[in-house]
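In what follows, a single structure is set out as structure tokens and then discussed.
Here the complex is missing a single protein chain, while all its other protein chains stay put.
Our next item is subunit A:
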Amino acid sequence: MLKPRALSDVLSQANTGGVGSTLLLNSEGSLLAFSGFGDKDASAAGAIASNIWTSFQKSGQLSLDDSKLDCVLVECKFGKIAITKVANLLLCLCSDENVSFGMLKTKITAMSSYLEEPLSQIASS
């Protein structure tokens, strides 16, 4: 079964070099696990990130020759966010504005590859 403490420790490994928090969300946008600092409302950000993912996923299927969404990178004035799918969940990295997109994408890709197998086992059980 899922060990919340161990999962949080794994997520915290991404929280270096400007990456402030890492979130794991279910398909409905509810927060499953969180690791990070700051007083921001992670559950609200997670819900919006989930909505962004779902909207672009649907529009890509309809308008881009049935393409499958792989990764979303969002840049705002004071920070950046990366979102990707892992098993049947969403992984979200939040960083400050100085972190480059390349680093954010590399981190989220590495973390999703690492978590894919264990979280897929949970999903199928």
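As a working rule, contacts are C-beta pairs under 8 Å (C-beta built on N, C-alpha and C of every residue); 3 or more make two chains touch, one makes a residue touch a chain; residues count from 1.
FYI, contacts and distances are computed from a predicted model.
Participant: Can you tell which of "Adaptor related protein complex 1 subunit mu 3", "Serine/threonine-protein phosphatase with EF-hands", "Phosphatidylinositol-glycan biosynthesis class F protein" or "Ragulator complex protein LAMTOR3" UniProt lists for the chain that's not drawn?
Facilitator: "Ragulator complex protein LAMTOR3"
Participant: Specify the residue from the set A:L11, A:L69 or A:M111 that touches the hidden chain.
Facilitator: Among A:L11, A:L69 or A:M111, only A:L69 touches the chain that is not shown.
Participant: May I ask which residue of A:S30, A:S59, A:N88 or A:Q121 touches the chain that does not appear here?
Facilitator: A:S59
Participant: Spell out the interface residues on subunit A facing the chain that's missing from view.
Facilitator: 40-41, 44-45, 48-49, 51-52, 55-56, 59-60, 62-65, 67-81, 94, 97, 101
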